[in-house]
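As you look at this complex, bear in mind that one protein chain is not there, while each of the others sits in place.
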Amino acid sequence: MKVSRRDFIKLSAATAFASGLGLGYFQKSRGVQQNAGEIKTVRSVCSPNCTGACGFDALVYNGRIETLTQAADYPEPEYNPRGCLRGQSMMNLIYGPDRLKRPLIRVGKRGEGKFKAVSWDEALDYVADRLADIMKRHGPESVAISIQVPGTGYVHKGAMMRLASMFGWSALHGYTMNGDLPAFWSQTFGVQTEEFESLEWTNSKYIAIFGSNIMVTRLPDAKFVNIAAERGAKVVVVDPNFSPTAAKADEWVQINPSTDSAFALAIAREIIENRLYDEEFIKTYTDMPLLVRMDTQKRLMAKEVKELEEIAGKLNVPEYRDVFVVYDVNEGFKPVNPETLERDFEPAIEGEFEVELVDGKRVKVKPVFQLLKEEVQKYTPEKVAEIITPPNRNKGEYVDMIKRLAFEMATVKPLHIIYGASNYQWYHGDLKGRALALIVALTGNLGKSGAGISTYAGQFKIRWPLGAWWSFKGRKNKWVTYLLWMNKEYRQSEEFKKYNRETPYPKNDVKAFLFGWNNPFDQHNMANRMIEYAENGDLELIVAIDFQMTTSCKWADVVLPGVAWYEKYELTATILHPYVQLQQPAIEPLFECMPEIWIFKELAKRLVQKWNDEELKSSISEFYPDPELFDEEERARKDGTWSFRLARNIAHKASLKAVELMLKTGGELVEGITLEKLLKGPVRLNLPTPNKRQIPFWEQINLKKPFPPQSYPVPLQKTARFVKSGRIEFYKEEDVFIDLGETLPVHKDPFVDTEYRLNPEAKRKYRYFYITRNALYRVHSTHSNNITMLELQDFRPRVWLHPITAKENGIAEGDLVEVYNDRGRVYGYAVLDEGLHPSVIIFEQGWWSRYLRGTSYNSLTFPWIKPTHIVYFVPGIWEPTTAWNEVACAVRKVEV
Amino acid sequence: MKFKALVAVLVALAALGMAAWLYQLQEGLIVTNMRNPFSWGLYIAMWAFFVGTAAGGLVVSSAIYIFGAREFKPIAPVASTTAFIFAVGAMVMVLPDLGRVDRILNMFLYPNFSSLLPWDLIVLSTYAFLSAIYTYVLLMPRIAERGVLGFLKKDATDLESLRQKSEKYAKVLAPIALPFAILIHTVTAWVLATQLSRPWWYGGLLAPTFIAAAIATGPAVVILASLFVYGYEDRLKNAYRLLGKISAASSAALLFMYYNDFLVRYWWGEGLEYEALAIVFRDYLHIHFLEVLFILFSAIVLAKATTRARLIIGSVSVNVGVLLHRFLLMPPAYNVFAFSIEGWQYPIAVGEVRGDLFSPQPVFVDYWSYSPSAVEIAVTVGIVAVLSLVLLTLLKALPLKDVGEKA
Partner (left out) sequence: MVRYGMVIDLNRCIGCRSCAVICKIHNSLPPGTWWHRVETVGSKEHQTPSGDYPNLTELYLPVPCMHCDNPPCVKVCPVGATWKREDGVVLVDFERCIGCRYCMTACPYGVRQFNWEDKDKAVEKGFKAAGFEGEYVEGYRHGYPIDHRTKDGRLVYTPKRPRGVVEKCTFCVQYIDKGLKPACVRGCPGNARIFGDLDDPNSEISKVLRDGAHTRLLEDLGTEPKVFYLLPMKRAERGEVRYSPELEVKL
């Protein structure tokens, strides 16, 4: 083709314009590749907060990641390939224009985004100075940190926890901060969270999904729903809104928002009425045979009963257990040993009995089952149809549907209920969870392959004890509840004073906030509270650790550039699959970015100099698991041989040491899992089940171990007290449950205890439900700025509304609209969706504020605290959790 | 004076067009308003238009030698000159549309004869060649009469035999050129009409309409050129009137076939054919209105073209009408194509990111509202200007008049 090119030059040279123009035509495109370099692939793990933890092969060429492909090396072929569009395009963030390059110190006003680039020494010294000062003035617990989901990175997140433990800082628990903690778990089962590994889904014959958008939010696992369906399982999706998951289901049941508990209780009623329950199961594993005193509404304890007092005294049970009483059909009142589920009684589960107490008083008692039976009587299909049927739909059909589904769920086994995060991120989310758990318990669907209830939010469960790395020389991690920080009115409220028994709060409030692995100014800025604290100076110091310039970084005083998961060694162990995996550096960290372990080590090193703690001072080199590594870097600093590369290599080595430390001290679950094995590929945890499958409560159901199984990292006694009977508990007797009428699962309408109580006007002004669901194109705010994801969304944040809603508000497809309430507003382009509930307005959360004309979807939300969540305080297990969806709003068209 | 001004304007436009083209070469076709979902635009419409205007040569010569319309004899060379210019013009018009015009030689190095484009190139270039030869043959005696730069001048007897020769050759050439004349329109139409994926084009009717459009515009162009060369002379009045009638009749045929096609599309009331039609009436009604208005108007005016003004107005008007008609080849073809499911068109990636942070534009579109960019218009105008310049120059330079006729 050279000929024609030359010809063409001649041709164009003949014209007068050739010299100035035209020549660009021949300019070669800028070359990034010469076919000379060498190709290598490195296996790492994609690990944002979705907790998918998908193995990826990074193809590296000339020191840069060119492509990312699912590693697809999981031993079960079914798991291959794990990964999604976000993981595949991660290079857009690593090499994108928002990538952080150097440490930054703010020069403009907060939030203005004006910074100066400084050296690491300057940034770290500055942070250390400021922190030391705040710690001295307000106490170290006024420094709060947040690390988000642990399982996506035990080493570096652990390093931040390690640092916090050194000085007694507070940690905000991501699980509750995110609203991902499903409170019913602790209330019912005494655990943090349980869930099947996704491969187990295929063993179910009935999958009932209540408000979880599996096809989007569990993308790499979604196929297992399809495979289950292909193998003959029925899939039902209960959701106010038609979702991609509903599209794949055999049946979609549209219900009114947050009425799932009514629905579930109607199903429970049908099951009970028609005696479709698994009697053996409920007698053996649940509290349903236990007796409840009608006078106090508390459970009857053996030590209260005259005839049992003596035996009860002899029973040697731990202090976190109580000995309750059943009415044995042969032997009468009988104590129940809470330390085993081997059943030595044949309880009456219905009826009313009279029992003589130690003090001679005679009181009426009823088995929990009897109470339940009475309670669910209120939930007849007809009545529930009134509650759940969306406007303009046929209630009669709903009555039939309830009966039919109840029959199916009771008879088709194994049944698996998936309870979505968005569904429990409501004020009464715990009630819904308890009601749903009731269905699986009544039908005996627990502890078996394919049978159970699962929640799949961001997965916060810690897989094995990590204390050796996560705390510095045995120092305690302190926790503080995020919602108490956001909701200062509640902290001072009578309700809080009345019910709070344990939930701590720093006496001088949170004064410094250091965060990594999250973007709180977009994601957690409820009712704009965080911005308020930043602007009014309540927050004296804000430090962000990220690898890109997020909204939160813009609000920070100091931004410390960390690295992404292809630039460091890290250990991951999330929940959707039971694989422990290693992240490995495919490339050297870009610019001056540093692995987080190094950042925290450097901060620790600087802080001990300013903090009066001799033990810390003398043992600081132990911050790295191998003090020699610490010293090596210090030596290099002294003799002038320090370099970024050296520090990074040392940090890499220290990371691997931390991995080894955690594996060595992790106990049975990780026995035999070594660094060498992990370097070769993913390794399954030693779960105590056949084939090491992740089947919740397998040991309880099959080995009759009492509830609960341990939730790491807390010792068993801390959580076992939630279910003192050692059984699955549907009856809660703590005062607050009695006061609120929630001793048993009940249904309560949304907004009544929240929006309408806060402002009765809201009922009229804000008629719509504001639901912020998760987007296909982002993991929360991560990938908000991924250009490829933006293309797929037309670069537009969107607001989904039902055509009727749109019409009511004069909105047409594609209009720019504002969703708002008294607290805030957000902008997006209207999408009319026939599948939406007409009272629902959906915004897909996770857009950086820059795409929202400076607004935020979380300016509308509110940090509600439900008092049943402050009965106990075990961080991330029983503590107040966020309810993103408990928001009333209005919508209008705007011209901008 | 007027002529000089005209030339000056044309030179300026040509220069502007060249500059625009160079700019396009530098930046890429991104400077056009074509994109992936709408990949051919004004350039290709103009190509089809020029192929049509090149028909004048055929009409006149075949009328003389096949249908015996002697009144056309005097203007035959003008007619064939326009045919030559526009056939070349059609080929030139494709060049700015090519992404890699530097590789144009590939057309000759690796022609793929299952594609209609090489065939189109062959018939167009053959037609252009024949038109040039034909013009020469017609002009042979006049050249000899005048001589070129003092040479070649022949005496009266030789001239007479030359005239006979010219007559003879022309008689031979006319029937050879005729099929090519028809082929240029049909093959051009076939380039489009063979595309099963484009319901607006696909089918047997496109070629006849192309011929009708050609026979409407070709004579009109000849009228204008002849008026320029000879003026509204008495001896040519019949020729003009007849040309006008031919154009008018063909316009009528074009409109008939057009609306015949519309009716067939409309009657079923659904499907892609209907959708394509709907686009004309929904989104391009203004252009369609003008197209029909101009063509209809021209037909009325040219049917009885008894004045110079009528001739000019009618001829210009039919060209404008057909130009609009040619433009309307594009939008329904690209906006309704085969990959459509019950009226839902599968979107195509545009090939570019448009908009800005606060007025973002989609990447995937199922509709592309095309109008030519300034660059496309400038390039097109430039090419038209160059063609006009060359045509005018030829009309001036060639010995189109008998000796003695005044310039």
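Going in written order, the chains are labelled A and B, and every chain counts its residues from 1.
Methods note: contacts are C-beta pairs under 8 Å (C-beta built on N, C-alpha and C of every residue); 3 or more make two chains touch, one makes a residue touch a chain.
Just so it is clear, the structure is predicted and the values come from calculations on it, not from any experiment.
The residue from A:226, A:621, A:665 or A:689 that touches the chain not shown here is A:226.
For the chain missing from the display, the contacting residue among A:99, A:373 or A:511 is A:99, taking the whole complex into account. When the whole complex is considered, the residue among B:222, B:363 or B:398 that touches the unshown chain is B:363. Against the chain not displayed here, subunit A makes contact via residues 1, 27-33, 35, 37, 39, 59, 61-62, 64-70, 72, 77-78, 80-85, 88-89, 91-92, 95-99, 202, 215-216, 219-220, 222-223, 226-227, 229-232, 242, 244, 246-248, 252, 254, 590, 776, 785, 787-792, 795, 798, 800, 813, 831, 833-835, 850-851. Although one chain is not shown, part of subunit B still touches it, namely residues 27-30, 34-37, 39-40, 94, 97-101, 103-104, 106-107, 109-112, 114-118, 121, 191-192, 195-198, 333, 337-339, 341-342, 344, 346-358, 360-361, 363-364.
By definition in this document, only the chains that are shown with their structure count from here on.
If you average the Cα atoms of subunit A and of subunit B, the two centres end up 67 Å apart. Within the complex formed with subunit A, the subunit B residues making contact are 15, 18-19, 22-23, 25-27, 101-106, 353, 355, 357-358, 360-364. Those residues of subunit A that touch subunit B in the shared complex are 1, 3-5, 7-8, 12, 15-18, 21-25, 791-792, 794-796, 850-851, 853, 896.
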